[in-house]
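Excluded from the complex is one protein chain; the other protein chains are retained at their positions.
Note that the chains take the letters A, B, C and D in the order they are written out, and that residue 1 is the start of every chain.
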Amino acid sequence: MRALLLVVALLGLLVGPHGPASAEGGVAPALAALSSRHYDDIANGVAALAVSGDPRAAAILGALQGGRLYARADHALFIRGPDGTYVDAATGAPAADPGTLREVRVNNAVRRALDAGLGALRLFAPDAAVRATAADTLFAQPDPAAIPALDRAIASEPDAGVKTRMEQARAAAILQKPDASEADRLAAVATLRARGGLEARGLLEGLSGQPPAVAHAAAAAVSALDFDLRLWNYAQSAWYGLSLGSVLLLAATGLAITFGVMGVINMAHGEMVMLGAYATYVVQVLFRAYVPPGLYGLSIPVAIPVAFVVAGIVGIAIERLMIRFLYGRPLETLLATFGLSLILQQAVRTIFGPTNRDVDTPAWMSGATQIGGLQITFNRLYIILFAVGVLFALMAVLRRTPLGLQMRAVTQNRRMAAAMGIRTPWVDALTFGLGSGVAGMAGVALSQIDNVSPNLGQGYIIDSFMVVVFGGVGNLWGTAVGAVVLGVINKFLEPVAGAVLGKIVVLVLLILFIQRRPRGMFPLKGRAAEA
Amino acid sequence: MSPAPRALAVPLAVPVIVTGTAVLVAALALGGVAPAYIVSLYGKYLCYGILALAVDLVWGFGGILSLGHAAFFALGGYAMGMYLMRQIGPRGVYGDPLLPDFMVFLNWHALPWYWHGFSHFPFALVMVMLVPGLLALVFGYLAFRSRVSGVYLSIITQALTYALLLAFFRNDMGFGGNNGLTDFKDILGFNIESGRTRAALLVATGVVLSLQYVLARAVTRSRFGKVLIAVRDAESRTRFLGYRPESYKLVIWVLSAVMAGIGGALYVPQIGIINPGEFAPTNSIEAVIWVAVGGRGTLAGPILGAVLVNFAKTLLTGTLPEAWLYALGFLFVFVTLVMPKGLMGLVRMRRRDDVPGAAAAASAAKEATG
Amino acid sequence: MSAEPEGAIGAVADTLLYLDGVSVSFDGFRALNSLSLVLAPGEMRAVIGPNGAGKTTMMDVITGKTRPDTGRVVFRADTDLTKLDEPAIAQLGIGRKFQKPTVFEPHTVWDNLLLALAGDRRPGFTLRARETAEERARIESILRTIRLSDHRARRGGDLSHGQKQWLEIGMLLAQEPELLLVDEPVAGMTDAETEQTAELLREINRTRSVVVVEHDMAFVRALGVKVTVLHEGSVLSEGTIDHVSEDPRVIEVYLGR
Amino acid sequence: PSARAADDGPIKVGILHSLSGTMAISETTLKDVMLMLIDEQNKKGGVLGRKLEPVVVDPASNWPLFAEKARELISVDHVSAVFGCWTSVSRKSVLPVFKELDNILFYPVQYEGEESERNVFYTGAAPNQQAIPAVDYLMSEEHVKRWVLAGTDYVYPRTTNKILEAYLKSKGVKDEDIMINYTPFGQSDWQSIVSQIKRFGSAGKKTAVVSTINGDANVPFYKELGNQGIKATDIPVIAFSVGEEELAGIDTKPLVGHLAAWNYFMSVDTPENKAFIERWRAWTKNPKRVSNDPMEAHYIGFNMWVKAVEKAGTTDPDKVIAAMIGVSVPNLSGGYAAMMPNHHITKPVLIGEIEDNGQFNIVSQTPGLIVAQEWSPYLPGSRDLIADWRPPMSCGNYNVKIGKCLGAGSLTAGK
Partner (left out) sequence: MLSVEGVDLHYGAAIALRGVSISATAGAVTCLLGRNGVGKTSLLRAIVGAHPITRGAIRWDGADISRLPPYERARRGIAWVPQGRDIFPLLTVRENLETGFAVLPRRARRVPDEIYELFPVLKTMLRRRGGDLSGGQQQQLAIARALVTKPRLLVLDEPTEGIQPSIIKDIGRVIALLRRRGDMAILLVEQYYDFARELAQTIAVMDRGDIVLSGAPGELDEQDVRRRLSV
């Protein structure tokens, strides 16, 4: 009953024209609603407050969004400042001792109302970026009530780009307005069509109760947009494939060295990747503890060398303690490294616990940008760049440095290499260390998109071996191309066949491919390869 | 060219030990002397022994490192599981006379075609061998014909088992998805839970393993076996002698797959469940590990390795639940570093050393005097 | 590059092996350059030529290891070897000794020979095969010929370089091929052994055809057969040893002054 | 069948949770909480005047090993009851063992239902105690019209989605408004699926995702949601297997507002819960340790078992099984959980929105307790089945239409 009364009161407010209803009594019901324990009431209160024109509205709603709005048992509202003091929400007067308060909580419905409400209010913010975001929020949550505000904002908007976005938001709202004229609606449809994108399509598709002409125009616009979207979809799939490929590549490059170059069937490769991911976690923990928050974004760049060194040192230790006794017995390295992977997994479980660790993505790496219909998430973009960087650095080391030459010589004929004066133990250790270190760096990248858990490595080991073999063992280029090809095939198949079937198909294709090219995509040719 | 008595003694030793221990364990358990649970436990070890023997045939003698052999084991297991499912009849929870429970609750209306026939034991038995054998035949034919070898082969066997894993996980495949086939009631009319059935299964496993051992021994000792070893170490050279390595590999590969399938078929009734987890690549890798621990290229070694590693696993997961992976991991590392030829290597090494060593000493003596 | 039908058939009729315009190239490098060569049944032929002339490649082509880009290799007038794979060619009766000795390392000397013995090569046979007295006698005699009787129980891999050479020759004998391709049989042998090898080959040549590649001119001379000189993948000169060793071009590229 | 330990020795309790392998991530905590509960009970004097002794084994996420270890616990260690398993397949794997050796399993995880066994007590939720209320919530509160049912490709998601699909259709949702998507275990690349969802959600109708994505795959899934900017206010995701423990491994800021449906949240504001969390943190010596729903299930299950043992005056499984039905103990959300004749317990259903601190803001709670429907009325095969383990019926799958206990149920029931 109480709720009903409240709704009636609010309706009164809503129908009240957009003129400033500044009378104290005007916003009181809205404020009372905010102090309710029912999310519906709060949402209605937010909507009411947003259009009330009350000068304190923005502050109150902002506080609510930021989790700084508190209610007292008598429905009085208070805003907590950053310093912990409270002000009376309705008046802005400091409240020395507000008594027992309870935080006003929000749910999705309230959040939506807040977005819409604050959107309207922020249309006039001094900062162009804020205005643009406000326009976008209104576009996403079209609300006819915001049209007057939009009109005013459009009239006074100096920035052309922001203005367009406001017009788009207005068009979206017009289509929702019951009494809009047909001409206005048609114009709105045209605006949306010109904007394009999934959101516009969604708005157009979701229209109901439109005059026939408008419905017709909307349908035409939807199918036009669909065509665009389909094209973009291919591009998008290719991008996903590329980015999956880069992840596979990162996971596999270390293996391309320990396995491809050295011939060690390295079952502990995945654990090296995992160590890299945990190194990232530790770096972030340390950053949180000892480094000013402003520099937190550096945690990932710092983690890369750390992971390289940590995994590299572990790799060197493994080589010295274990692998070096097994040269000439490549298949037995499988047994030993499998044992090792069990040990490393359990060690991490003992030290860090069995559950996932939280590695977060610094602000500069999160989010996405839109290029036409192509959505590019930043973390994936960086991972691709990183993978390419690692690949080229590694190729340079192997091809251009004396160390690289010695690595290859040692793995091809250890006895002869030693007779040529190459310090084989040293080169062996460095090679394995390098491979492990690179795997560790892959762990940094993977920590950004996957679980950081003791099982992390297990998830990638099979794929890594497949990539290396698909590309052709001992060929870094092959590994790179193999990773990308597998990634792209996977991503084009996934939408068609579903993720599970898609994966099966990829595996079967791989098996068939190897029948055609028994030594991978880029086989070593000639007498040398036929042992 | 070892003297006749030894040649006779050795092939008998393993079958006698395997069958003997199986009978012993079964008898002790039936007599109430030993806990009943060791029957199916030992049965499981012996089934793994079969798998290990199969892996060793292709790896130790044919040089084919299969990282997907558990797939054949699992396929044999599924064939047996399907038989056992069909034996449930109307005793399932939904009381459906035809459909297994998982089909009922996923709204299947008819038995898929590939389930027909499995209610007959002989048919199932044929399938136990035929399905892994056929898959191995097709896969092996393609791979060996196009000369896929080494790690390339290993990795595609892994891809094979991984693909099967994913496929069997799919509920739509009609094999019970992740939950697999379970809740078996009886086999050949005997209650699968009764101690006697268990004992019989254990003894049967022991006998089958022994037979397989004898067969494997005969094959590897034959001229075929020698060609196979030649193929393992110098495949292209055998071609110039007129041998077709691909057909040799194919024969041993299919034989091994069938053996593994039979192992899987014996495994399922003793374990009581078959699910896609058996296709997991790590299972295949573990089988390779047993072989390596026991001694690659020997026939008794893999069996020993399978039993011991799994015994260690049973023991450690119970007594050191939090640290057993360390223990097992160190065990593997230790075995590789200290016993390069596996457990059997210890035995073998001594024998090998005194044979050619003695010969060399003798010839040295001759040279010195001559 | 199809051969003129008439001439080809004429040449083919009384030949054992006929290489007809065979070319092979690797990444653009021509190892064989429309090489033609005719070998009569029962003939022994020495092939010499500078390092890299294509001698081994020629053997690779005959035995099916390398597929030529163009040209045919006709065996016994009716079989085009380029259509067959290695085992098929071997089973036709073409045996080969490699330049770098390759034996089955884990097998004993005895088993190496056993595996090489002529006979059915199919798994169905080898699964059932038992060592017959006949086979044993044959192996014994080969062991004597190659002087490895004392080493019969040693692993092939444990032999010295020269012993491996001998073992490989033994394996070739065991194969009883119609045509033997012998790549540098006396490399690493003492002068005395070289002579014995020449003797052995002449002996074999009584019943079989032989193509032998060698750089040891004394050996070639000892064989006393027609010599073909290869250079840059094709025939430079052909004739008796005296004829070719006086050919200035052969001296220039091969023998040196 | 097996000999029991002497009556004055400690009572052994088996703990059968994976401590290694893929499931360790979820199950290790349950082992810990069991150890704590047993420890606390011992401090209170044990049960029947005897101390409790936990027996921990590691089935290593390996299903056959689960069966082997269960057998070992029962016939070698002579435990009186076992608390364990997480995945359905592990339960299926040990089930024959428990039936054969006649012992008790407490299974603490939400599952697909379609089962009621004499030797198992299900303390997790059946689909109607989690999935259906969740969908109800989305329909009424978020006004969702279009549904993505995304899950890992195995039995629980498949069954749950079957049930949900039938339920949604019964509520008038059309075929084209339901999208079903399955992914393999351990799926880590969610880019295209998330964008597919986004596209599906751009049809102008309010769209939500009902996620039965399992275990590890959730982290990359949520990370991708965050990256592609899918906010809870646009397309909310409601999950059935994402709890506090899983969230602890994710940066939750981009996920605020996404939902989960459980029968317990750590944020439940009751004195019992507060006390429990305090004890838990003290016992694990980790002031940040979180609690979650399956833990509560073990808490309830364990207390029920203690009560039933005391009621029966013995640990003999047959007697305890008989005594279990009707036992009722406090849950942590301020009510009581009662063991029903179908061996499932009554539960409240809570819907929570993810908060930026990794906790859930409870936005809805069923007013009363919900009784489990182990046999779903939405599946044709099980529509007519009920379970009642009280004599005289003593049947886990009684067909009310034909008035008969089906299949093997009737055979084993008497035993």
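In the analysis below, contacts are C-beta pairs under 8 Å (C-beta built on N, C-alpha and C of every residue); 3 or more make two chains touch, one makes a residue touch a chain.
These numbers were taken from a predicted model, which means no experiment stands behind them.
The chain that is not drawn here is touched, among residues C:158, C:176 or C:238, by C:158.
Screening A:90, A:154, A:302 or A:418 for touch with the missing chain picks out A:418. Seen across the whole complex, the unshown chain contacts chain C at 26, 29, 49-53, 55-57, 99-100, 147, 158-163, 165-166, 184, 187-193, 196, 215, 217, 253-257.
Mapped onto chain A, the footprint of the missing chain covers residues 402, 405-406, 408-409, 412-413, 415-425, 474, 524, 526-529.
To be clear about the criterion, only the chains that are shown with their structure count from here on.
The chain pair with more C-beta contacts between its two chains, of A-B and A-D, is A-D. Work out the mean CA point of chain C and of chain D, and you get 74 Å between them.
In this assembly, the C-alpha centroid of chain A lies 30 Å from the C-alpha centroid of chain D. Put simply, the C-alpha centre of chain B and that of chain D have 36 angstrom between them. Of all residues in chain D, those touching 2 or more other chains are 19-20, 153, 182, 184, listed in ascending order. Multi-chain contact residues of chain B (touching two or more other chains): 166, 169-170, 236, 322, 325. Listing the residues of chain B that touch chain C in their complex gives 1, 219, 222-224, 226-227, 229-230, 233-234, 236-244, 247-248, 251, 356, 359, 363. Every residue of chain B that touches chain D in the complex is listed here, in rising order: 35-37, 40-41, 44, 88, 90-96, 101-102, 104-107, 166, 169-171, 176-180, 182-185, 193, 271-273, 275, 277-278, 313-314, 317-318, 321-322, 324-325. The residues of chain A lying in touch with chain B in their complex are 259, 265, 267, 322, 325-326, 329, 331-336, 338-343, 345-347, 350, 458, 462, 465-466, 469, 473, 500-501, 503-504, 507-508, 510-512, 514-516, 518-520, 530.
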